[in-house]
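Every protein chain of the complex appears in place save one, which is left out.
Let's turn to subunit A:
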Amino acid sequence: MASEDEFNLLAIVVDVNPIWWGQQAQREPEFTLSKCLDAVMVMGNSHMAMTRTNKLAIIASHCQDSHFLYPCKTWKGGEGSGDDASSSGDGKYELLSVANNLIAEEIRNVMSKTEVRGHSTDTLLAGSLAKALCYIHRVTKELEAGQEMKSRILVIKAADDCALQYMNFMNVIFAAQKQNILIDACVLDSDSGLLQQACDITGGLYLKIPQKVALAQYLLWVFLPDSDQRSQLVLPPPAHVDYRAACFCHRNLIEIGYVCSVCLSIFCNFSPICTTCETAFKIQLPQMVKSKKKKLKPST
């Protein structure tokens, strides 16, 4: 039984890239952003219903910014806004109904403010993860003496990886690892190498689901239990992660290469000057064995 002093915080980062979801609505009309958000709400409600001390945070990751869907800054604990919220009439736990209404309202606001911009079509996932980490950090600091908190982040990813966010992503991953925060990933469309690395390093679960329509089922089955309970369950095994680095000159994956000691850039061939930082190196190369030239037999 969880005691009064153990909190469990689940931060869900939902990828609401409007371009991808707009295209998805045209490709597969039975699974759109609305359905995805419904599944996320079910997941959030289940998490809060498990124990009274469970906490929830939902962040929408857009191309322009990252926005907190829940908890909301303007939400004042539920006393004032209880009039219209509790009129759901189905006797639902008030916290859940308030949360659902808030999330719906916020996502409507976010999507209505979407502007068309040609150059930034990538989801700001690294920024959303960083915001989630900051929120977790803040809540941890607000705990009273004697209270503990375990937290994890669940990323629901739709669009493709953005290569330009590599550095920030890796920083976020290592920060999460230091804070013992799990990063789980539920990928809807195409595999993401960055998220695979994140899950491997922090100890979370990575899953690419075959059926988008059954998103809610996958979320509840795989991602609802927390890390202590996962050891008792039979869950999809971790996939093998390819940690090979790509060289900076050709972008090929290599296993053995040369690293510049000044700027740490990776090359597949030795060159006396590093092209990134232009440092000149003087090292002794191993002696090249001259290959014996084979004498061509004269053709008769």
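Just so it is clear, contacts are C-beta pairs under 8 Å (C-beta built on N, C-alpha and C of every residue); 3 or more make two chains touch, one makes a residue touch a chain; residues count from 1.
Everything below uses one rule, namely that contacts and distances are computed from a predicted model.
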item: The complex's invisible chain, by UniProt name, from "Dynein light chain roadblock", "General transcription factor IIH subunit 1", "Exostosin-2" or "tRNA (guanine(6)-N(2))-methyltransferase THUMP3"; value: "General transcription factor IIH subunit 1"
item: Sole contact to the chain not displayed, among A:A145, A:V234, A:I256 or A:A280; value: A:V234
item: Hidden-chain contact residue, picked from the options A:M50, A:C72 or A:A216; value: A:A216
item: Residue touching the undisplayed chain, where the options are A:A25, A:M50 or A:L95; value: A:A25
item: Option touching the unshown chain, where A:V42, A:C72, A:L95 or A:L188 are the choices; value: A:V42
item: Contacts of subunit A with the absent chain, listed as residue ranges; value: 18-23, 25-26, 32-35, 37-39, 41-42, 45, 100, 103-104, 107-108, 111-112, 114, 116, 118, 121, 160-161, 163-164, 166-167, 170, 193, 207, 209-211, 213-214, 216-218, 221-222, 234-237, 239, 245-248, 251-253, 262-263, 265-266, 275-278
